[in-house]
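In this view, the complex is presented without one of its protein chains, the others remaining in place.
Should a chain be cited, it is by its letter among A, B and C, assigned in written order, with residues numbered from 1 in that chain.
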Amino acid sequence: MAEELTFPTGIGTSDPTTISLLGQDLAGDLMGTVGFGELAYWLVAGRRPTRGEVRVFEAVLVALADHGFTPTAIAARLTYVSAPEALQGALAAGLLGGGSRFLGVTEDCGRFLADTLAQAGEVTDYDALALDTVTRARRERRLVPGLGHPVHKEQDPRTPALIRIADEEGLRGPHLRLFEAIGRVHPQVLGRTLPLNGAGVCGAALADLGLPVDLLRGFALLARAAGLLGHLAEERRRPLGMRIYQTVDRNAVYEP
Amino acid sequence: MAEELTFPTGIGTSDPTTISLLGQDLAGDLMGTVGFGELAYWLVAGRRPTRGEVRVFEAVLVALADHGFTPTAIAARLTYVSAPEALQGALAAGLLGGGSRFLGVTEDCGRFLADTLAQAGEVTDYDALALDTVTRARRERRLVPGLGHPVHKEQDPRTPALIRIADEEGLRGPHLRLFEAIGRVHPQVLGRTLPLNGAGVCGAALADLGLPVDLLRGFALLARAAGLLGHLAEERRRPLGMRIYQTVDRNAVYEP
Amino acid sequence: MAEELTFPTGIGTSDPTTISLLGQDLAGDLMGTVGFGELAYWLVAGRRPTRGEVRVFEAVLVALADHGFTPTAIAARLTYVSAPEALQGALAAGLLGGGSRFLGVTEDCGRFLADTLAQAGEVTDYDALALDTVTRARRERRLVPGLGHPVHKEQDPRTPALIRIADEEGLRGPHLRLFEAIGRVHPQVLGRTLPLNGAGVCGAALADLGLPVDLLRGFALLARAAGLLGHLAEERRRPLGMRIYQTVDRNAVYEP
Partner (left out) sequence: MAEELTFPTGIGTSDPTTISLLGQDLAGDLMGTVGFGELAYWLVAGRRPTRGEVRVFEAVLVALADHGFTPTAIAARLTYVSAPEALQGALAAGLLGGGSRFLGVTEDCGRFLADTLAQAGEVTDYDALALDTVTRARRERRLVPGLGHPVHKEQDPRTPALIRIADEEGLRGPHLRLFEAIGRVHPQVLGRTLPLNGAGVCGAALADLGLPVDLLRGFALLARAAGLLGHLAEERRRPLGMRIYQTVDRNAVYEP
């Protein structure tokens, strides 16, 4: 076999007696010892997180897992109604809604903060940087990711909770500090006060954990996978998908 | 609005100041307190697991998360190569391989054990029940789910590890006991010794946790979502998908 | 490169000046000459269909493309609302509902008829075979695929239309004849008259075209892909997905 035909990976290998994951003995060193959130962090970051990092990370996953009916939860339930024998399809259908509008805010916000910090160099005054950033965004008619929420118009309860947890673990870093500063200064520029939303604060916290901003959406998807399983379990016990479909179909009117 | 047009759910609701998940205050009671695996269990089972249940459950998720290249991991990487802007699509493509052949064993094994136990009523002798079960399966030319592994021909290291963890937490219940008994007695019937595989023991352990057997595949999918994110993170840092594609394409031969 | 590392395919190859598809010159012999339905048939069957076969095949695709709101169409629209930048995700989400309950009837019916004919050997009396088949299905408490429809309680208009088209093309073969016979005789066994539904007659017609019964669902999916694109085009012009979501969310009630 030609030399170039190798496929290097640091994730996992196995031989007849051992399964190795991330260079560890899966059965001996990971199972029963490492939590699932901890493993997910390790898989993506390529390094084992500290206990404090795991706590902040799992708080993010818990925050993003679910909050009731969403377009993605409904899509998953409708797919389960149509193809109940293929649970993987219903889950995948739900995750496919994890794009720019719904689950994208976490990644957009993390990237926005990371880009701003990278351009700024060392930061001594977060409020000044935030004021400059929001002013420029407004001038360029761009939205600031993580500002505003359709339901939590004054405060998204996840935001102070996550900041507190990060602070307790010594992980309230530059992304969260800049995000908080945006929350303080934006009314001066926009002329109204918007809440810092939960998806945004999660992106800030994940970026402070050193996770790659291009993959932040991936954590939102992982969190949502648990929420979608909850919806599918509930759909199995107490079906709603058919009722949702019929509500639409019975109120359909033909309009060319 | 007519009375029947309501959509009851026990998963989540929110109002301007509060997000409720599973009847709890998400920000105040869950974030930072409840782990992600614990929340996933709670979402599906509809009840908060004990600390021991969480440990066994997370050991299962860790066991099933990944073990290197699989058809599903490769499918996810190839999809990421083609559409890197839509991470949700790459993750969904990987999960769609979670069907009968690869991720299905966990669910098949849990269901097989649950059905056997349901028919048997109270069990006093697991070896006798196992012997009867394997004998009947052989007579009906059906495979016993969870027996055999293409690589771990003597022992799958996950199997004793998970049994030990379940035992430590007092959760080595009838499904695991029956599965172990199948491991002891099947050579008498089949004339050769096969290992109890890791996917099967995970199904047995999840069934002993009281989780619905129709949804066991869902936990394998959740675990695999973390593994797939690991592959996609690695694909981003050290791309392989294009090389895999080219290996196939350059060795393609036309045969009508 | 070792000899075994070849990947034979009869679908397509290309070199710097030519693209070959199904052994034909794509640019010179197929584009502008071969219709899209004809190509789809050729790709799956591995042989070029006759003009009459194309007409019946396209009539099936037209029959299955869409009939308004379905769970799959709604799932696609909701996914588009959430991730409008990834049209492929919305289409995939819609197709994932193509399982046992909605799009499965075409394949189930084709397979049922093919199995029945294979067991029967040469058929001289379709009504006698149908009577025997329906009687046995009833005794075994199995449903006869293709019988009954929630809306078209007397007659599904697609059924006589497709039988007429197949007849015009000389392609009213044993699967359609058996299906028609089931339509005639089942009231004697079941004590009530059910319509032969459109999904079922499509399965019968595809089986008479010699297409592999294991892949009949694939044609239903191809047809539905066109219908879903229609829904997504309409969603873009006249959005409904957000209204569907809000109808559910605003009428949500918390019930543990």
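The definition used in the following text is that a contact is a pair of C-beta atoms (placed from the backbone, for glycine too) under 8 Å apart; a residue touches a chain by one contact, two chains touch by 3 or more.
Treat the numbers as computed from the prediction; the structure is a model and nothing was measured.
Displayed chains that the missing chain touches over the full complex: A, B, C (touch as defined at the top). Only one of B:128, B:143 or B:248 touches the absent chain when the whole complex is considered: B:248. Residue C:162 is the one among C:130, C:144, C:162 or C:182 that touches the chain not shown. Across A:27, A:61 or A:92, the single residue that touches the chain missing here is A:92. In the full complex, chain C touches the hidden chain at residues 5, 7-19, 21, 25-28, 30-32, 34-37, 39-40, 43-46, 55, 58-59, 61-63, 65-69, 86-89, 91-93, 95-99, 103, 151-155, 157-158, 160-162, 164-165, 168, 198, 212, 214-215, 217-219, 221-223, 225-227, 229-234, 236-238, 240, 243-244, 247. Contacts to the hidden chain, counted on chain B, fall at residues 1-2, 68-72, 74-75, 78-79, 81-86, 89-90, 92-93, 96-104, 241-242, 244-245, 247-249, 252. Touch with the hidden chain on the side of chain A covers residues 1, 5-10, 13, 20, 23, 83, 85-86, 88-89, 92, 96, 248, 251-256.
By our rule, only the chains that are shown with their structure count from here on.
Comparing the residue numbers each copy contributes, chain B and chain C share more than half of them at their mutual interface.
Chains compared, chain A against chain B: the Cα-based superposition rotates one onto the other by 180 degrees, nearest 5. Distance from the chain A centre to the chain C centre is 38 Å, each centre being the mean of its Cα atoms.
Distance between chain centres (mean CA atoms), chain A to chain B: 23 Å. Chain centres here are Cα means. That of chain B falls 32 Å from that of chain C.
The set of chain B residues that touch two or more partner chains comprises 5, 7-10, 13, 86, 88-89, 92, 96.
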